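The complex is shown incomplete by one protein chain, all other protein chains being positioned as in the whole.
The block that comes next holds chain A.
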Amino acid sequence: MEFLSNLQEQLSTAYELLAAGWGVQLLWGIGWTLAVTTVSMAIGALLGSLVAAAKLSHHAGLRFLGESYTTVFRGEPELLVIYLFYYGGTQILTGVARSTGSIGSTDILNMPSFLGGVLAVGIISGAYQAEVFRGSFLAIHRGELEAARAYGMSAWLRFRLVIMPQVLRLAVPGLGNVWQLTIKDSALISVTGVAELMLTANKAARSTHHSLLFYTVAGILYLVMTSISTPIFDKAERYTSRSFLRPK
């Protein structure tokens, strides 16, 4: 009985804290998390397709560069890459700005936290996406590429009409996986000061001393985001692979 009334008390405190403004802050946190993830995915898609192309190239030098990229950025801890970009970026920016005299010799020019964060997460995401794109390209039926050549298509037309649509189709399941990884990586950029969900939960937990409450709520919110994306990617997969599913 005492336990129940205790729980009731706990819940009402939680409600008060969330209603007092932390709830809205957490919602903003979700917004920033989704923004960071989306922009990072886009940067990763661009880098990933270039790296995949490099890894598939006939040119040994390009292949080496592509291999190095995926080896390094999949092999390093994400947090290290973020520190490297954020603090390293700040150091480089400050050095350049001081030497050109645009800031004083003791001033510091910070790496913009959002930019530094999405670049770091995007580069990591790109390493995983490169593997997804490469695998998808290799899964295209060789004969279809040959037919595209035999019908006089230029390299660009072959890419646009045959390779890209098929790579996208085959890549959707893998990209869903990378999207989940990237949502989770986005929590790490709280160290740069972007007020995404992790940082907001952290702030709330520290200033109210209700760590259990806020980390649990944040945990649930992350789980909601990652599990909502599964059916969305499933649907996208059904759409893009419609030519291979049994017709109704």
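By definition in this document, contacts are C-beta pairs under 8 Å (C-beta built on N, C-alpha and C of every residue); 3 or more make two chains touch, one makes a residue touch a chain; residues count from 1.
Here is the rule we use: contacts and distances are computed from a predicted model.
Only one of "Putrescine transport system permease protein", "ATP-binding cassette domain-containing protein", "TolB-like translocation protein signal peptide" or "Cytochrome c oxidase subunit 1" fits the UniProt record of the hidden chain, and that name is "ATP-binding cassette domain-containing protein".
Which of A:Ser113, A:Gln129 or A:Gln166 touches the hidden chain is settled by the complete complex: it is A:Gln166.
Checked against the hidden chain, the listed residues A:Tyr15, A:Phe64 or A:Tyr151 yield one contact partner: A:Tyr151. For the options A:His141, A:Arg206 or A:Arg238, the residue in contact with the chain missing from this view is A:His141.
Counting the whole complex, the residues of chain A in touch with the unshown chain are 141, 143-144, 146-154, 157, 161-162, 165-166, 169, 242-244, 246-247.
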